[in-house]
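My structure is below; once you've seen it, I'll send some questions.
With one protein chain held back, the other chains of the complex are shown just where they sit.
Here is subunit A:
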Amino acid sequence: MPAQQTPALKAPLTVEFPFTRSLGPVQSAFLTGLRHRTLLGVRTISGQVLFPPTEYDPATADELRDLVEVAPTGTVTTWAWNPAPRPFQPLDTPFAWVLVKLDGADTAVLHALDAPGPEQLRSGMRVRVRWAQERTGAITDIACFEPYESDNDHQVGPHSGEFEDPVTLFTAPARLDYTYTPGRAPTDYLAALADHRIVGERCPSCRKVYVPPRGACPTCGIATAEQVEVGPRGTVTTFCIVNIKAKNLDIEVPYVYAHIALDGADLALHGRIAGIPYDQVRMGLRVEPVWSGDARYPDHYRPTGEPDADYDAFKELI
């Protein structure tokens, strides 16, 4: 049977990765300072003040520890008007991205500028920090900048960087939303599966049947196309006993997770084994898929009651 053109499947996919990051001494002082409305830069060996501060000199790699306090006022060095704010950006109304050189600093910080429109913006304009109401020790403790006329007469002073409650860890939540599309071969596989049929694809060169198919033969490096219905019965080639409950998974432990070589397939797939005590599952056990309700895929596999398969019949598929 040749591959058919099934409309591409799609599903929302959200990836979240809330990294917790440790801070070095300079970043810890800097972020703790923000919580206290104190703006700390770091002085390099050559006397430049870097804001935001780095642990090491970007030019010389010198270790930097000489903290100084810069002013909450500064000058825009470049800007970009953002008419359509995106998720998680500092402001949810149109705003400007700016690089701002704070008074006392020799380098610029990236942040948002709350301004009514692009007509009011120019490089060289004066701004000041608007602090966030709730401050946690993060760059977002600066809510944004706002236009503010003032003179640049700030004299930087040294700062110990010591606070009573130093921030030493920083949690950075992140979330990306995708529309997942599995591709041609997996779409056909999943469409058949919803119809309670298990359809692999055969390599035109080595003739192996891959289930589930991913569209290519990993040995020959060529596209698979010929669709082959396999199973539904198969043989447990190997298995493990799961004793730790997975988060958000409503299955009682212990349970068995197995590699199952479906009849006619040249590659074992994964599945959970049920309908038999976990300690009676064995290599060679004959099983079949169980669909529950209107599920698009088998919930688990259960014993067929057939005699076990000979080891020689499945040893190449382990």
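We adopt the following convention: a residue touches a chain if its C-beta (ideal position, glycine included) is under 8 Å from a C-beta of that chain, and two chains touch if they have at least 3 such contacts; residues count from 1.
One rule holds in what follows: contacts and distances are computed from a predicted model.
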Complex minus one chain; that chain's UniProt name from "Transport permease protein", "Biotin carboxyl carrier protein of acetyl-CoA carboxylase", "Lipid-transfer protein" or "Putative membrane protein" is "Lipid-transfer protein"
Missing-chain contact among A:21, A:247 or A:270 belongs to A:21
Touch with the missing chain holds, among A:80, A:253 or A:313, for A:80
Missing-chain contact, candidates A:116, A:218 or A:275, resolves to A:218
Touching the unshown chain, subunit A contributes residues 5, 8, 10, 13, 15, 19, 21, 23, 27, 31, 50-52, 54, 58-59, 77-83, 86-90, 97-99, 101, 107-112, 118, 123, 138-140, 170, 172, 174, 176-187, 214-223
